[in-house]
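Apart from one protein chain that is not included, each protein chain of the complex appears where it belongs.
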Amino acid sequence: MSERKFKYVGTRPIRHDGVDKVTGRANFGADFDAPGMLHGALLRSPHAHARILSVDTRAAEAVAGVKAVLTGQELPKLQSMWMGGAEGGIDFRDIAENCLARDKVLYHGHAVAAVAATTPEIALQAARMIEVEYEELTPVLDLEAAVASDAPILHDDLQPIGATDPLPEGPTNIAGRVEFSRGDVDAGFAEADVVVEREFRTQMVHQGYIEPHACVARIGEDDQVVVWCTTQGGFAVKNYSAMVLQMDPAKIKVISSEIGGGFGGKTTIYLEPVAIALARKARRPVKMVMSREEVFRATGPTSGTIVRAELGAKRDGTLVAGRLSMFYEAGAYRGSPAGPGAMCAFGSYKIPNFYIEAHDVVVNKPKVAAYRAPGAPMSTFATESLVDELARELGLDPIEMRLHNAVDEGDQAPYGPVYGPIGLRETLEAARSHPHYKAPLGQNQGRGIACGFWFNAGMSSSANVSLHADGSAVVATGNPDIGGSRAAQAQMVSEELGIPVERVRPVVADTDSVGYTDMTGGSRVCFATGMAVIQASRDVVDQLRARAAQIWGVELDSVAWEDGRALPANGAEGDHEPLPIEELAQQMGRTGGPIVGKASLTAPMAGPGFATHLCDLEVDPETGASRVVRYTAIQDAGKAVHPGYVEGQYQGGSAQGIGWALNEEYIFDERGEMENPGFLDYRMPVASDLPMIDTVIVEVPNPLHPYGVRGVGETPIVPPLAAVANAMRGATGVRFTVLPMSPPRVLEAIDA
Amino acid sequence: MAQVHFGSGLQPHTGGVERIDLDVPRVREMLQELAERYPGIEVQLEQMAVAVDGQIYNDAPYQKLAPTSEVHFVPKIGGG
Partner (left out) sequence: MLSIRYEAPASVGEAVALLDADEGAKVIAGGTDLLVQYRSGLREPTAFVDVKRIPDLMEISIDADGLVLGAATPAAEVFENTEIRQLWPGVAEATDLIGSTQIQGRATLGGNLCNSSPAADTVPALIAVGAQAVIAGPSGERELAVEDFVTGPGQNVLGRGEFLVKLRVPRPGPRTSDAYLRLIPRTEMDIAVVGAGVALTLDEGGTCTAARVAIGAVAPTALLVPDAAAALVGSSVDDAALAGAAQAASAAASPIDDKRGTVAYRRKVTGVLTQRAAAIAAERARER
């Protein structure tokens, strides 16, 4: 595989969807309108925790222009059924009640009722006229309050899941627990020359995708539903909506729009079942678009966490023991990424003795959703901060310390199985020899380094490659294109067929037009869907060879495929003139009909991606304000199909991680209302806040993929929290254990 | 025989057993065998993915197990 010479893979063509996106022509979720369309609006809870005693919709129904009003009671009542899955899994009852609350509201902003009307203003005004009688309950707003023995309980019927041994009896807010261990932890710590111990805290943060959730649902006279929406997975919207509404999924078709970012936040549904139900009631199409405020208040950020961490090493830097006790906020319903957080925490190091426990805890805040490497940044913040402290205490270079303990192929991952070929060591070595690592630091500057690890989800994908009579091709998959996946897929088709990337049209197909495909998420598209694309392309090549064999009157194995041409082979060399793809395509009708290649597969999950990040930070010691002055992200991509978009992933993940480290946080008042539901006070970095983020692509091929590809989308957000905190330690002498390291917090710590 | 490992989270269900060797052709038979030996464990295992020789499968009952296969149970992972 490593021998293969690529012609198109590894180049940097302009993405096929690029021009329309930069000129504003592309259609995103809110850009679609249907004739006769109504506008939907939601009434949201003013309380973080309350019982719904009654809902009176009469006044709203009486407003001129209102065509339908819907309450949670009108949706089918589902039985709780927990399905273990991504990030703790899903329960369709929870998804349904998160779309529209039924008996209880569980966070400020929880949707309670919906209205469809002829204009958005009427819908909103009418929604406000719905009268809801609440019995207010004490909100549970932080992890400590949630696990306290006398905590108010969110769900009376919540059954803890997982490593159940020490879980409490009776009603609880602890929804689950996972545990991993190896060796003898106490003996390990006894053996350590140095032990460091800290408690780390992070706040809820949002993905901050620029495009709010939006959809249009239309229902035909035959009850067939079409949904246009912005999502990371059309099939998920189809199947989830069918479950929530207890509809036949065959009746729902989903057309995904262009997507203005998701980062995991668009892997679930909020509006679609409501829009479908309203459309069904009103018998007219219904459009729903969230405001930014709604996105913050009522979609899924990622968990706030508490991580109690302890790490021990020998004098030479060898890690001998680690202990982590972690708590992750799930928000209103179970399903925080505590599990993967626990799996990744020690993923980079050989630690002979460790104990990790992680709790999934419900609180009266919005239900979390996936966010780029869900769970890993917070646990890694703790471990990479402690590794840094150990290196300082032992007087070791932080890269040498990490190299000394880095996992290699054949080492056992903390969650059990043995690693295949991995590139952590290579990223550390690249960091050590990078000019950034040797550059002098200025006054009030510090340098931080941190590693990180995330998986590469496999799951199911389908692809069709259709050849046109002119020898160009169309590749259709079911994955909305978030990070340049269309360009990468076209490159793979080009590589196999031997035609230029511009002659391949990559298409995001709707749920009626392509085989089942799991979501765009889990760093899986270039890897798993890419594999399907390569297989489908090879299917096309086999058919092309068969057509050439037919034309030449030879056996199939006497035809080779090279550079977009059929060549006589296997002894037949020179017998026939090569047949270029254009000619074979032109003759398709005569030689057996149109050529369509297809492939469907379920890929295993593996090929973990490791990264090492370097961060230089400058701190104003009088104001606590800080600025990232230099940042380098180094990561193993296996094989970078489109290096430009791989670099874009490294940069984007770094930027989000830096924001998380420095300024982003959900701020709640004592009643549980978010105080900063907008980009003014929810401070994501703006372009001028960051230096140009330097990148280095390391390539240690993934044996599971024909080109060696690994997913790259998520790993880049794992190291920055600790990389920035370690740089802050260098610049200020203070170890920060609480994020974000906003100017007031930094100044307070410096002055303390 | 396939070596089946139980992390500490599962050991309460196996009476503390960390590893057993099973002569089973596929993941499905392995799960059946485990449910018989350790009643109740199947509820836990349903929620988990299976790692066979380092590759993680979220849902693969028909995955073949070689006599030398190493099996671990891990939380299911998706991602953002």
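Order of writing sets the labels: A and B. Residues in every chain begin at 1.
Criterion: contacts are C-beta pairs under 8 Å (C-beta built on N, C-alpha and C of every residue); 3 or more make two chains touch, one makes a residue touch a chain.
Note that the structure is predicted; figures quoted are calculated from it, not measured.
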item	value
Partner chains on view for the chain not depicted	A
Residue touching the undisplayed chain, where the options are A:Ala148, A:Ala250 or A:Val686	A:Val686
Residue, one of A:Asp103, A:Glu144 or A:Glu622, that touches the chain absent here	A:Glu622
From A:Asp20, A:Glu121, A:Glu400 or A:Glu562, residue that would touch the chain that is not displayed	A:Glu121
Selected residue (touches chain absent from view) among A:Ile14, A:Leu556 or A:Ile667	A:Ile667
Touch criterion as defined above, residue of A:Glu199, A:Asp248, A:Glu409 or A:Glu748 at the omitted chain	A:Glu748
Positions on chain A where the hidden chain makes contact	119, 121-122, 291, 293, 622-625, 627, 662-663, 667, 675-676, 679-681, 683, 685-686, 688-689, 742-744, 747-748, 751
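Throughout what follows, only the chains that are shown with their structure count from here on.
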item	value
Approximate Å spacing (C-alpha centroids) for the pair chain A, chain B	27
Of chain A, residues touching chain B in the complex	82, 84-89, 161-165, 177-181, 207, 262-265, 267, 339-340, 342-343, 355, 370-374, 415-420, 454-455, 457-459, 519, 521-524, 602, 604-606, 704, 711, 713-714
Footprint of chain A on chain B - complex, ascending	5, 7-10, 12, 44, 46-49, 51, 53-58, 60, 70, 72-80
